[in-house]
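Every protein chain of the complex appears in place save one, which is left out.
Showing chain A:
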Amino acid sequence: MATVNEVIDTTIDDPGNRTPLVIGGHNYGSVTELVCRINESKTPIAWYIAFAVSLMTLGMFGSLIGYLVFTGVGVWGNNNPVYWGFPIVNFVFWVGIGHAGTLISAILFIFRQNWRTSINRFAEAMTIFAVACAGVFPAVHIGRVWVFYWLFPIPSLQLSMWPQFRSPLLWDVFAVSTYATVSVIFWYTGMIPDLATLRDRTKNPILRIVYSVLSLGWTGSARKWSRYEKAYTLFAALAAPLVLSVHTIVSFDFAVSQLPGWHTTIFPPYFVAGAVFSGFGMVLTLMVPARQIFGLQDVVTKRHLENVCKILLATGSMVGYAYAMEFFIAWYGGNLMEQFAFVNRAFGLTPWAYWVMVSCNVISPQLFWFKFCRTTPWVMFVVSIFVNIGMWFERFVITVTSLQRDFLPSSWGEFVPTWVDYGMLVGSFGLFFTLFLLFVRFGPIVAMAEVKSVMAHPHHDIHDIPQGDYHDDEVDH
């Protein structure tokens, strides 16, 4: 039996022993305490400072959107021939980050990776906020935001026509809006039992009402758990292919066009790998400090982080393979335009962007071959920042270099971002962190019910109970 002070190194692989997912000798009550303490303790000053900064950045984002809407898309650097500039780069960047949460919740659930329970809530919240950030960019990129509903097949007398369903851009509308909807209800469904825990603990009457309404009167009834569990499994089964479809369809936006550098069949798997890579990168960026700040080392152990690092190593290498394969196919395919497009990426107008991308995405995760790097939080944090930067540049390189240099030199041009472009990129982080800080303050950031279900039974070992008792047919009658 583990005592509270006993330190277990969960990063040691002992085939004879299943590594505990929660260390520090916790029981059910202390897990509740550990997680709810984050919400119930006095709000730290640091939170207020961080929130104020995020809110100001969000305010800037809102003002820039207002400026954009009232002035027009000319405030961006988008112009012939680079009509897809920062807005689409930012969209793909954020929607990629938004892949980790649902992937952890759905695919790791299906593969019975129980370690996901410690980080899934956190990652799902991150997913939803990232998708929210992603959704802003195509919405404002359409120019006339007030007729955004034309994207959907809604009968409109003004337009008197329907959307074009054979366009990948419309598939994107369906994919991203479905993904956002499903992620939100999946996340919320997962939170209902934990919101009930907060409801039953809180002393604050206002929060009690809020948590009561949000937890829908959840009691933890076994009959309800039974349907809930089935629902959760169904969600996972539906969300797993959905996660893979979303970035596949995002990649179609590029791959279905005929532009050299975009028109490649490798895009769907390459984009999905990149999305998982960037999503897990962002999970690490947020999880490493959060675990430290909120004292969650017992629930989010080094083994959890190590697993995330291994996923980063795997997906980062897949992305590296895709980069290499793009070059190989450009040469092997014998298409001069394609060859030019890729040589231009690496050595053309913005070679620094390409090499930032390669070094951040392919080289930096290779550190995770070393166990020291996989188990040292500050190394992971630094690498995760590199991954975030690299993945933004990947989208920048794909989008901008191909548009700048297409088939005819007469239609070449250069992309110069404006201050509004930079402001909106920074501002989207304001939206992300504002939502995130609100969530860590008021929401259950660890899925307590799920963690408890994968914990080793603390006080009782199941073998302590006489088998006869459990299967006794003749009790008291």
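By definition in this document, contacts are C-beta pairs under 8 Å (C-beta built on N, C-alpha and C of every residue); 3 or more make two chains touch, one makes a residue touch a chain; residues count from 1.
One rule holds in what follows: contacts and distances are computed from a predicted model.
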(request) Choose one: "Multiple sugar transport system permease protein", "Cytochrome c domain-containing protein", "CRISPR-associated endoribonuclease Cas2" or "succinate dehydrogenase". The correct choice is the protein name in UniProt for the chain not shown. (result) "Cytochrome c domain-containing protein"
(message) In the whole complex, not just what's shown, which of A:G59, A:G74, A:P241 or A:G333 touches the removed chain?
(response) A:P241
(message) Which candidate, A:I185, A:I293, A:V343 or A:V426, sits in contact with the chain we can't see?
(response) A:I185
(request) Pick out which of A:R37, A:R144 or A:K371 touches the chain that's been left out of the picture. (result) A:R144
(request) Provide the residue numbers of chain A that touch the chain removed from this figure. (result) 27-29, 32, 144, 146-147, 153, 157, 161-166, 168, 170-171, 174-175, 178, 181-182, 185-186, 189, 193, 196-197, 199-201, 212-213, 216-231, 234-235, 238-239, 241-242, 245, 249, 252, 448-450, 452-453, 457, 459-460, 462, 464-465, 469-473, 475-477
